[in-house]
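What follows is a structure written as structure tokens; I'll ask about it next.
What follows is an incomplete set of chains from the complex, kept in their original frame.
Note that the chains are named A and B in the order they appear, and that numbering of residues resets to 1 at the start of each chain.
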Amino acid sequence: MALIQTPEVQRLRRIRQLGVGHLVFPGAEHTRFNHALGALALMHDALTSLSNKGTPISPEEHTAALAAALLHDVGHGAFSHTLEHELIQDFHHEAMSRVLLVHLNNRFDGALDDAIAIFDGTYERPWMHQLVSSQLDMDRLDYLRRDAFYTGVAEGEVGVQRLIKTLRVHPLAGGPDARLTVEGKGIYAVENFLISRRLMYWQVYLHKTVLAGDRVLHAALRRARRHLRAGSEVARTIRQGSRSLCFFLEHAITADQLDTEAVRTHYCQLDDTDVLFSLKQWMQAEDPVLADLARRFINRDFFRVTFLGDAPGTAQQEAWAATVRRWLLDEGLSTRDTVEDDLPFYLHVDRSRHAAYATNHDPIAILDRSGALRELSEMADTASIAGLDDTVVKPYVSYPKSAGVVIDEASG
Amino acid sequence: MALIQTPEVQRLRRIRQLGVGHLVFPGAEHTRFNHALGALALMHDALTSLSNKGTPISPEEHTAALAAALLHDVGHGAFSHTLEHELIQDFHHEAMSRVLLVHLNNRFDGALDDAIAIFDGTYERPWMHQLVSSQLDMDRLDYLRRDAFYTGVAEGEVGVQRLIKTLRVHPLAGGPDARLTVEGKGIYAVENFLISRRLMYWQVYLHKTVLAGDRVLHAALRRARRHLRAGSEVARTIRQGSRSLCFFLEHAITADQLDTEAVRTHYCQLDDTDVLFSLKQWMQAEDPVLADLARRFINRDFFRVTFLGDAPGTAQQEAWAATVRRWLLDEGLSTRDTVEDDLPFYLHVDRSRHAAYATNHDPIAILDRSGALRELSEMADTASIAGLDDTVVKPYVSYPKSAGVVIDEASG
């Protein structure tokens, strides 16, 4: 496929799938390029299986669906989930994927028309969109198995091939109302998939050291942005890093500007190497806070993150703040004048949240023996699936390890 | 270890772990001997880890616990879960394990005293019994990973080594109240273990073709027993099979006779080869029903099992019975005189049941950060664990594939 050779897709080779995750799970260096190829391969397997079961799929549709699977994430940026919102307000990577799809389509003389329709959900066969984007799409199936494999987290392992073999278009012949379903015998494989995904969120994607790394990176970029916008002395050093990164930090780009030439070009030039290279330069910055944050990221000297039983009260937060302020002064990172401004770069209260399965929004449909469709949690023989519908929220606080912050009632 | 070389343990080499399971999952030929060694290895890992954390374990205790792990299942019989209750009324394999433990102990001059106390739960450190027998014991950890590996059922894969690393005796120093707990960070691994076990039950241990194979085997043995007890002509052919098997079929052995010389000796001589060898002989029996049942098992021509939404009503059952009666006559297996008697060997209504986790009976204790013990489902951040407490019941019916039985409302 010529698409794989495009600069837009090759760029994904330089973006790690798990952002800072490889700094916590040493084997997890895999890239978004690997994942895009994996999603494409699973899409091929799924289409072949559905076709063998009796749902007609034309060669053109097959190709279009492969392209949609390959390109569904092409809009992801450097250190994606960590940075995207830092760089562009109200960003959704799907919107950037769509911008790039349209540009590729122009370059390929409209060959991606159907792929775009499938991506958008406007193609005449809605189940093809479900293969690209739903609670059981090829994207999720691939990243879950891939991330579990490379992190070595056994809880994330999923029998992907078997799951794909239980997919079925219903009714078989297709038609505008046909949708993607799972045959009854696949219900346990789906249950395992949902549980595995839940466990991967809490053990990998929202692992406390991953959150800690995210936090350092956010702080460094915010600090750099402040200098760039203020036009301070330090800005010169900052500009020795990546120009494309500086472009996004300096200008307040919003999601409605994605399709301008400048934004698109700089976005495509930006990958993990820009961020890492820039941070290495910033270690020499005249601002001790920026230099410290950059050094912390490069040398993996992250903050500490502690999960909390409940959201912390004002008194608690003020006590932590007092401790960190004192530490900033002792370390020579802040002066009395700057310490209040510097505080939020080092002390941060936030919360993680994750819902494993939405029973209401595009739920997974199980096809029972009688040929009826039923929602997954209704069909399951246990109350466990229904229990996955709740959003689990975990407050946490991040702070420098050596600051002497004392956490009561921690439960993480 | 000299124990491994005893005939009692070597006999486990001739008993497959999954009974008829290897006839459904072609790679699952592994034996109870493999499992016993695996439980021993995990016990070693667990004791080493607990000791490294600061719980003193003497070399004698270490050896006793290894012996208990190795021998915990030594009382299992040929095609264990399928046949045990057929051969001995009110049988529990733990009782037979204990009988054999005592005999081995005599032979080894009392060297197994502590192992027996650990097995019984009377040893002064109750957590050692929990390692041998509890909802999170080395037995379950080993059979789950082993069965998942050899059947290839991805849903059963568990991160056993990591789970073991999160075990902890609390309080650390031991004492009579100390018990086995899981550190807070292991809660997701435990959750995954329970879900995996649940999924293995429904996908492997209670798989419908496994139930079908069980049914054929039961029927053949019951038929043989009837002839042996009636002293019929056919009994001579039956006796060309294994004498030890005939011993159990002929006499109504009950659980309180386990420790008699005859029962113990015949029990130890009986393994899978006796059953298979006998069935091969019985294929030549003058009773067409016995010959048919034996042939069905040997050539893997099982009944069909269908799971039912609800327990079937009388009318439904009578309709099935009429169909199977007609088929028995047509096939020449029964005459008008015998068909009513023969029917239960070919048509059987039953139900599978499994509870994934008992919150009330010796529940899994999680040690939170503050050092408090909490029951697993209470500590979990989702309602899913609590949902595992219910016993799931699935009615089913088994019948010959070619009999023309019609099942309405089936949902399996």
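To be clear about the criterion, a contact is a pair of C-beta atoms (placed from the backbone, for glycine too) under 8 Å apart; a residue touches a chain by one contact, two chains touch by 3 or more.
Here the structure is a predicted model, which means the values were calculated and not measured.
Asker: For this file, with 2 copies placed, note down how many copies the whole complex has.
Answerer: 4
Following the convention adopted for this analysis, only the chains that are shown with their structure count from here on.
Asker: Tell me the angle, as a multiple of 5 degrees, of the rotation that maps subunit A onto subunit B over the C-alpha atoms.
Answerer: 180
Asker: Approximately how many whole Å separate the CA-defined centres of subunit A and subunit B?
Answerer: Chain centres of subunit A and subunit B, defined by C-alpha means, are spaced 44 Å apart.
Asker: Tell me, which parts of subunit A touch subunit B in their complex?
Answerer: Residues 153-155, 157-159, 162, 184, 188-189, 191-192, 195-196, 198-199, 202-203, 356, 368-370, 381-388, 390, 392, 394, 409-412.
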